[in-house]
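I am attaching a structure below and will ask some questions about it afterwards.
Here the complex is missing one protein chain, while the rest keep their positions.
When the chains are written out, they are named A and B in that same order, and each has its own residue count from 1.
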Amino acid sequence: MPYLCPLMRIKAVKAIFLKEWIVERKNPHVIGGLFLYVVSTVFVTWLALVRLQNVPLWNALFWVIALFGVFNSSHRVFSQEIGTQQYYLHQMAKPLEVLFGKLLFSVLVNSILLVFTFVVFLWFFGWPGEEEGNWLALFATSFIGVLGLSGMLTLMSGIAYQAGNNPSLIAILGLPVVLPLLMLCIKVTKLILDGVAASVWSDYAFSLAGLTVAIIALASVLFPYLWSD
Amino acid sequence: MVKNVFKIGGVLLVLYSLIVSLSTPLNKGIVDFQPLQLDTGSNAVSFRFFPAPNNPSDLRFFIKSNTAYFPIEGSVEGNTFSGEVILPDTMPDAYVDVAGQIGHGDVMAILDASFVKNITKGELQTDEPVWKDVEEAGMIFPFKTILYQTIRNLNLHVPMWFAMMAIMLWSLILSVKFLGSGNVEHDLRAKEAANVGLFFSLIGIATGAVWARFTWGNWWVADPKLEGAAVSTLIYLAYFVLRSSVKDDHKKARLAAVYNVFAFVMMLVFIQVLPRLTDSLHPGNGGNPAFSQYDLDSNLRKVFYPAVLGWILIGFWLSNVRGRLATLRFRIENED
Partner (left out) sequence: MSADAWQLCDLELRMKTSLLAVLCVLSQGAMAQSHWEDTMYAEGKINVVIAVVAIIFLGLMFFLWNTDRKVKKLEQEFKK
């Protein structure tokens, strides 16, 4: 079916997603910079701490570094909208299609970034604590968290783009509003890393999923007002 | 006119809450029981009242161990009761309470006031003391250790937060109105409402810090409600940063309105949902015994609810005045 809903055509969403992919292929240094940033930050942390076996600290540092990686990547979402080709394409596409196309690509980039951060962390610091964690639960909840984060930051970068494309504005706007989601993510992953039973962290995981759905819904409602010019 | 009714109503409610919460006397209570460890046989004990009792002859005290009551024979001197109690070798519980009739109405007690060494645990039954009927107290505030007189702050500090939430909600409504209508004046009034809300949150943080310093011992603690307050303040400060970074009125209004909607929902999540998930020092959360929504003393309720409503109305008045000023300025600027 060509329409996901009256406001969104699947073909258009796919087209925008592919366009993002092509733009990134042309400028690989943008995304490459993100991965370099993650490695450098974890390396600095390693130089400062050397050993990190404390689960809450490991978890918190992981999420903080991942968060700033995602912040950096969110600037990329709208900063490359200068060429006339892209402008014409976006005149053809409906706002929700633009949002979801960019959002899906963002989720892809941020998920890879998160997994990469996790791998780098493991490489420098090893697995925290003694318990063999529940990998599936960890990745599932982290993915939901990244979904929420990407949704929120895509909206924030849309606002910042309209307000002069200032990258620091994304951080100023985004940091306070991202805190509830971030705190939930940290709480859930810490409990999973501690190796506790699913009944303990399932409540938080459901809250996280609910919050992510709310964020995506809000962003979908608000984005058209941002995009209409 | 209707507007004036709200303004006068707000002023009257706040005036009532201020006068009553500052003039109502506090109930009496026992504090500083000494010693923390008792022994079998004769013990010299002492404790203080808060505040000084009116009729020392009416006071009777007992050391209570489960169902066993042991009278304390002693005398009152100013604020202090000092006396002697004789404890047997066999008692139901080593942790003892102090029970006494000094307050209005119920028997006053400190739970787990002391610990008795060298006893054998065993059942013991004594006659339960007959508590005398005391006269009706009238309007009086409950006594809580650590808080003492600062319980009156309930009607001063907490309404600030309720007023902030109400004003931020009003700001949200105005922002949504703007998104629907496109009339910039709605957004200007939303901005002024956010201004007033931010003002209330800063006062809330300041008063909360002062209250905390002399009750919890520190100006700031790691507590979800406090963190929620700090995050709300940060969120709305970011809102004003966003507004100042755009020059064009219509674009500024659009971006600010979108952010306002998002910010309010996130603030709501942070304040309402997260504290329920964790423990907290704040009364009513995390099993804190001080006071909760269901535990609020009926006399306190009589002052608290009017105070909340009064401050909300005052907040609306403040944002109303600023909003009229902003729209007036906008119209004058856009006339030429």
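Here is the rule we go by: a contact is a pair of C-beta atoms (placed from the backbone, for glycine too) under 8 Å apart; a residue touches a chain by one contact, two chains touch by 3 or more.
Everything numeric here is computed off the predicted structure, so don't read it as measured data.
Note that the absent chain touches B when the full complex is taken as a whole.
Contact with the chain that does not appear here is found for just one residue of B:47, B:178 or B:199, B:199. Checked against the hidden chain, the listed residues B:45, B:68, B:110 or B:156 yield one contact partner: B:156.
In the full complex, chain B touches the omitted chain through residues 18, 22, 26, 50-51, 147-150, 152-153, 156-157, 160, 196, 199, 202-203, 206-207, 210-211, 214-215, 318, 321-322, 325, 328-329, 332-333.
What we mean here is this: only the chains that are shown with their structure count from here on.
Remark: chain B residues 179, 231, 234-235, 237-238, 241-242, 245-246, 251, 254-255, 257-259, 261-263, 265-266, 269-270, 273-274, 277 touch chain A in the complex. The touching residues of chain A, counted against chain B in their complex, run 152, 155, 159, 162-164, 166, 169, 172-173, 175-177, 179-180, 183-184, 187, 203-204, 207, 211, 214, 218-219, 222, 225-226.
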